[in-house]
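Okay, so here's the structure we're looking at.
The complex appears here minus one protein chain, its other protein chains still in place.
Moving on to chain A:
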């Protein structure tokens, strides 16, 4: 796909402008829908902004919501660079969360720093293994990762459901909710701002973006993965193994999603519950697409989606607008991003094709 046949399409500046226009257009259209339904769009957007940037607390909340999005977005992009479409971030996130919870609810003897580190590593390892499994299924059986990742999402989600209603269920709690025990104090991520939920997970996410940049643009392994993703045959010719590199990319991708799950558990949720991740995995894909898989793009688009989801509550609560509108806005943005090839590239292509057909027809008539 990304063979640079139309250079302007992949120009960073063009990407940025296009993304910004998509967002603005989505906001305007959603605003019109709100207007039609009898809500006050400007008032709603004011609360949306207030809820995402209006106070220290809401800023922290935006950062908290941004953290897993950055990680799942980078996870998607990492796999994408190797030519794999990883739709399984949700499942990998759950697997990470399970293992993190197992470590974080046990081992009360461990000092804090070590406990946190091991818990995080457990999450990364579990996610990486679950991601690598997809790579393995593809290289050994040729199973399409589009199918296996989605199916494995269910496996992981149901595993969580099974665990929190059975073996890992908190039986000492004040209610009988299906949830695990609370993680131990020594495993909780340190907070930045007391009273908020902003933890060092956000820093880790920012660090991951930097590492993502360094890995793909400054290491030979990252380069190899990119080559495989851009053109398999060129890669093979250059002696780069497709299976190995895609496997590695999937493991890293899964590891990052697992890390997202680990940070969610250690910093935000403090216990494992059913379906706690919601649509994080797929929102990450949206963020990666909007940011066209570039480090800066991912940072900005994750911030945007994070801000929207943290502001959505306030918008719903105080402007009394259903927060489904946030899904409408996100959906519109994704539609615009997918339609990105249309304005410049595709339309031209379509026109040229028509033109060629006409000429052929004309020749046919003459003959």
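What we mean here is this: a residue touches a chain if its C-beta (ideal position, glycine included) is under 8 Å from a C-beta of that chain, and two chains touch if they have at least 3 such contacts; residues count from 1.
Assume contacts and distances are computed from a predicted model.
Peer 1: For the chain that is missing from this picture, which UniProt protein name fits: "Protein-export membrane protein SecF", "BMP family protein", "Transmembrane anti-sigma factor" or "Cytochrome ubiquinol oxidase subunit I"?
Peer 2: "BMP family protein"
Peer 1: Please identify which residue in A:45, A:215, A:300 or A:325 touches the non-displayed chain.
Peer 2: A:300
Peer 1: Pick from A:18, A:132, A:215 or A:276: which residue touches the chain that isn't shown?
Peer 2: That would be A:276, which touches the missing chain.
Peer 1: On chain A, what residues meet the omitted chain?
Peer 2: Spelled out for chain A, the touching residues are 12, 50-51, 53-59, 61, 161, 165, 173-178, 195, 197, 213, 217, 268-269, 273-274, 276, 278, 295-296, 299-300, 303, 310, 313-314, 316-318, 320, 322-323.
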